[in-house]
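Excluded from the complex is one protein chain; the other protein chains are retained at their positions.
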Amino acid sequence: MSETIEAGPMRAADGTPLKKSLARALRRQKLRALALIAPLLIFILVTFIAPIADMLFRSVENQIVSDTLPRTVVALKDWDAASDEAPGEPVFAALAVDFQIATELKNHTKLGSRLNYEDPGISSLFRKSGRSADDIGKSFMDRFVGIDAAWKKPETWAALFGDDVWLADATAWADAKDKDAREPAFKLRDGVGDALPATAETYRTFARAVQAEGRKGLVETKPWPVLFTALSQDLTSATPEALAALTDVDTALLQQAATAVAGTEPFAYRDAFLAIDKGWGDVDAWRTIRAYSPRYTPGYFLNAIDLEKGADGISARPDDQKIYIKLFIRTMWMSMLITFSCLLLGYPVAWLLANLRSSTANLLMILVLLPFWTSLLVRTSAWKVLLQQQGVINDILVWLGLVDDGNRLIMINNQFGTITAMTHILLPFMILPLYSVMKTIPPSYLRAAKSLGATNWTAFWRVYFPQSVPGIGAGSILVFILSIGYYITPEIVGGTQGVFISNRIAYHISTSLNWGLAAALGAILLAVVLLLYYVYDKIVGIDNVKLG
Amino acid sequence: MKLMNTLLATTALGLSAGAASAVELTFVSWGGAYQQSQLKAYAEPYMAEHPDVKIIWDESSAEAVAKLRAMNEAGNISWDLVDVTVSDSIRLCDEGLAREIDFDTELAPAPDGTSATEDFGNTLQNDCFVPQIVYSTTFGYRTDLVGDTPPTSVCDIFDLAKYPGKRSLQKRPIDNVEWALYCDGVASDDIYSVLGTDEGVEQAFKKLDTIKDQVVWWSAGAETPQLLADGEVVMGSTFNGRLFSAIAEQNQPIAMLWDRQSFDIDGWIVPAGLAPEKEAVVMDFLKFATDTQRLADQAKYISYGPARASSAPLVGKHADLGIDMAPHMPTDPANATNVQLYDYSWWADHRDDLDAKFQAWLAQ
Partner (left out) sequence: MSIAHPDIPTPSLVGFTLPIMAIAGAFSGYVVGTAHGTPVPGVILGILIAVALGYVLARFVPNRRAGRLGTAALAGIAGLAWVGTSGLIAGILIGLVLSWFAYWLSSSDYRASVPVYATAGDVLWHNTFKFICGLIFFFLIAPIVVVLPLSFNAENFFTFTPKMLALDPDGYSLKHYRDFFTNADWQGSLWNSFRIAPVATILSVGFGTLAAIGLSQSHVPFRRAIMAILISPMIVPLIISAAGMYFFYSRIGLQGTYWGVVLAHAALGIPFVIITVTATLVGFDRSLTRAAANMGAGPVRTFFKVQMPLILPGVISGGLFAFITSFDEVVVVLFVGSAGQKTLPWQMFTGLREQISPTILAVAAILVAFSIVLLTTVEILRRRSERLRGMSPS
């Protein structure tokens, strides 16, 4: 600071160096600008950008597999996916617990639908198996109840796994029969999680589900059959010391059960599942589960470009399932045609508007803006009325004898319908930017060119047209961006061949419920749009768009 | 940002809390004449008895599964009673999105004391679904465009030589693949076992390929009647009630083709996780709206058969036109000589697969 003072720079009125004073003023100016922008920026970030980011995140999210089948996913790590054999007993043992819990929580069909996107057929495997999954648990239950009838009672389980204080509260609650009060929240007994890990975890899930339902207390609800499966697995692997470490519980009951379990044949999980559905022996199903067990997956994106992730890496989908690349190309191609026809129709109109007296031009402008402000749905329905085979245009053509009644033109439910209707709908977006650019081109240039001997065409092509290019660029990119995202109009007039990728996204959101794929398709579409936007900003500058 | 979300959410909550004084329920249905019949037969009588209950209708049944799933994910259920088809109810029930209902204790018995379970009989398809009506998806044709020999069999749909012109079919595999196989010579009883194989699916699509470029695909119930009224299509499938209203109420030159009509059931589900106070009101409404008299009343406004056996004898005349409704019911014996039996559980298991294949086939 002091050096500058000694160097004798210019100073502002208050004595600070001018440079510093200017810098401060500049900073203040910047801050003021930002303060003006900030409210809107925050508003848009919260109401718009955050939802979009949240939506796009679904395209890689894949927690459902590891959340629904946590033990199976871990057990599957040891399985060689390249082998031609379905996984062995440990995986099926893990699946027995996971799958029964999933059935109780009604998560198995969701997972089935999820995996079905990757391997058609899995959905029915999961659904069918869900109906008889607790057969496995019941066979364990029979064994335990055969050892001691106390296993059947909810109280036995609650006493074994519940914390003593909780148990006292819960029993008091059950006795009081107070309808309004809820059962005290379940608390796991200390140490039981170390001795019987799988059962403790399962019981906790059971407790959570029962208490969320809230109709009956834990001490009154029959234990899920899966608890017996888990307990059997725990007792087989538990050491006597670990069991002995459990105090304050009925260790005799546990010891007796452990001895009994050790004495019987190990349960054949694999055979049990195969008996429920042969599909569990299918290696492909297992490969799919394994391939999609990570919490994040590129699977949806691969699917969105007609690829799939199998055991042996990424490969193309079968031909009858390849539709997305075709749809992307079709969307691009039709949007280009729409842009081009908008340009073809918009250019002369914009030229006319720019060269008329302003009062006439403004009157004609209303004709341009009127359709723009008429409900999109009405305009689309109007095109339906006009274009269909028994519609107005065909009727007139037949009436004039230009078209034979038997051979009416097919102008709807195909690409022609979509292109015509969308050209009409997007035409104002072409005319407005073109008009605002053309208004700035002085008509004297054309006259000068002509007086220097240019023909009409040369004058237009060499002098006028180059100056209107920014307008063409602005209008074209605007129309193109808007049209590749269109959804309602193609849906109504496009049939099967005139629909866009957006219709597919809507289908996956509301009908097939494949939200991940919808998000992936959306992300790709958005990337294309943003790229175009970038180009647009570079060529034209977003400030140069004018509407009306 | 988190703070902002909380702020926004609290403002929204604060603003919406002030509005509710009485019980306000949101019912979801299909809109149009069908919703109108529910309003007349169920909601208005109920509100007359319970003036503190206000019912708002939301026409979102077509997206019911998607929206309920998203609501459940967000833990914010804003619907109280939802009208869905059986296949959607299976999905919702399987995923725990619909509340299970004890039919005998929570629904009214028949006037003669028959239990609800028995009265509803085989229209009960799962633990969450309370049936209302039996409807069918069937064909209508333009009487003036089919020449002197009107179609009598569903297979005439596939006969382009005899009945040239476009036909409209629903944009989904259900019903269409069954009709295709039936008309390709598969015996009625074998249809689902054939469809269970890849070859069977291919066979169905091959048959549909023969008319593919003459088909207008519809996704909303109002489309086929409009297409028929315009003469855009010669024949088309839709719900029988839509055809009834085009024929009887609008006097259009359309006739019904009941052959191989595909029965389906429509009914209510209660979303899981409603607040207990609300749930009590909803269950009370449900008990009222699905009793014998109310179900029979609905048939006054629309030609769908009541789901209870005990309601059938009470079906009377059309509320405005005064015509007898019984012969227009899909369940009338004269109409139900050759019926396509829709196998719900088969479709529940295979819907995801076939939907995907059908959509890919459409895009080819």
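Letters A and B mark the chains in the order given here, with residues in each chain numbered from 1 onward.
Here is the rule we go by: a contact is a pair of C-beta atoms (placed from the backbone, for glycine too) under 8 Å apart; a residue touches a chain by one contact, two chains touch by 3 or more.
Keep in mind that what you see is a predicted model, and the values were worked out from it rather than measured.
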item: Of A:Leu352, A:Ile410 or A:Ala454, the one touching the omitted chain in the full complex; value: A:Leu352
item: Listed residues B:Ser115, B:Ser188 or B:Gln250, member touching the removed chain; value: B:Gln250
item: Among A:Leu18, A:Ile37 or A:Ala262, residue touching the chain not depicted; value: A:Ile37
item: Which of A:Thr374, A:Asn407, A:Thr440 or A:Thr458 contacts the chain that the document leaves out; value: A:Thr374
item: Missing-partner contacts on chain A, residue numbers; value: 26, 29-30, 32-37, 39-41, 43-45, 47-56, 58, 345, 348-349, 352, 362, 364-371, 373-379, 381-386, 390, 392, 395, 399-401, 424, 427, 456, 481, 484-488, 492, 502, 505-506, 509, 515, 518-519, 522, 525-526, 529-530, 533, 537, 542-543, 545-548
item: On chain B, residues whose C-beta touches the chain left out of the figure; value: 5, 8-9, 11-13, 15-16, 26, 28, 30-35, 56-60, 62, 70-71, 73-74, 76, 78-79, 220-223, 225-226, 229-230, 250, 252
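Keep this in mind: only the chains that are shown with their structure count from here on.
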item: Residues of chain B touching chain A in the complex; value: 1, 4-5, 8, 62-63, 65-66, 69, 91, 94-96, 166, 216-217, 230-232, 348-353, 355-357, 359-364
item: Contacting residues of chain A [partner chain B, same complex]; value: 42, 45-46, 50, 105-107, 109-110, 112-113, 116-117, 120-121, 123-124, 127-128, 130, 320-323, 326-327, 388-391, 413, 495-496, 507, 509-513
